[in-house]
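I'd like to ask you about the structure that follows.
The other protein chains are all here in position, but one chain of the complex has been omitted.
Presenting chain A:
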Amino acid sequence: MLKKTLLLAACFGLVSGAALAQSTWTGGDELPTNPLACDGTPGAVVSKDYDGGVPTNAPDRAGKKITVVDIPKLIGVGYFAATTKGIQEAATELGNVDAKTDGPTKANIDEQITFIDNYITSGVDGILFAANDPVAIAPVLKKALAAGINVVGYDANATPDARQWFVNQAEFNGIAKSLIDSMAKEAGEDASFAIVTSTFTTPNQARWIAEMAAYAAKCHPNMKWLETVEAQEDNVLSFNQASTLINKYGDQLKGIFGMTSVATPAAAEAVTQANQCGKIAIVGLATPNAMKPYVEKDCVKSVVLWNPVDLGYAAMQVLRATADGTLKPGATSVKAGKLGELKVVNGSEILLGSPFVFDKSNIGQFDF
């Protein structure tokens, strides 16, 4: 009985295996893609009306000293320590901002709401936030807008009408371009590669993979996608899946993409333990701390993410521009100090720019 079941399963597996061998990349979604230009020309912006909120009876703050509180998802972790650093840099540079960061020590939406509520009561001119929950945070942010406070989000958005602007750290097509370009540079224009993702239906990963396929077809047509495997967000499973890919394809496999911050270091570990460093390139989304051992050993050359210091810096600049009235609904760009002109996208979002690539020369400066 068991034997029969197994045989049946094996046969079924073979049949569906053949059926799954198709041309599009598994793990991508079906939504329309918008690949960027191959040479780095910024993508065309689809115009969309301003959909952010407006503060009620905000006083004229143009050029005046303002007090700003930054309430990230949580404090005490490297990532938000880096955004805080960027906020302070911008505040110092601007000279007319008194900014401080405060918030829960756990990524807890209830505590975050309490913090914001207290600062509304105590009276501030501006609030920066990274939401623990886009919907749950909306009422308290609307309360801040109603009190005439300027509200700008970064890193994690709220529903648009609950804040004025949101600084978006990276668009899907930007991440996709960065990943594919890095792989082409490291493994070659004709490289065969595989992808380790969380699951085929995880929204962000599916979007990135779809954009990667579109961008590769447009700009690196000779690169060959082999397959996508799922590894949930599980370290050991990611490692096992990556090892199996290496065993399966042998010399044919020139690169592995890690689509999650779990999969990328695990894939790097699999390549390291298989003694394939330098032969199989690892490119992926990951945080610097998890990747430092592999970058320092030259096993991994590019880790794609955004620079959280720049993200905090941009958020502070955007808030100042909003308070000054230089960034108004309908604007198409905003000046953000050393980052230059940043684009307005998607109604009320400000795009930070191209993703940041961590490599051996800079990864030591980051701690998150």
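Following the convention adopted for this analysis, a contact is a pair of C-beta atoms (placed from the backbone, for glycine too) under 8 Å apart; a residue touches a chain by one contact, two chains touch by 3 or more; residues count from 1.
FYI, contacts and distances are computed from a predicted model.
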{"item": "Listed names \"Autoinducer 2 import system permease protein LsrC\", \"FMN reductase\", \"AAA family ATPase\" or \"histidine kinase\", matching UniProt entry of the absent chain", "value": "\"Autoinducer 2 import system permease protein LsrC\""}
{"item": "Residue of A:T159, A:S192 or A:N235 in touch with the missing chain, whole complex considered", "value": "A:N235"}
{"item": "Of A:G28, A:P265 or A:P308, the residue in touch with the unshown chain", "value": "A:P265"}
{"item": "In chain A, positions touching the absent partner", "value": "1-3, 5-7, 9-10, 12-14, 16-17, 20-21, 26, 74, 76-77, 105-107, 200, 227, 229-237, 239-241, 243-250, 262, 265-266, 269, 273-274, 289-290, 292-293"}
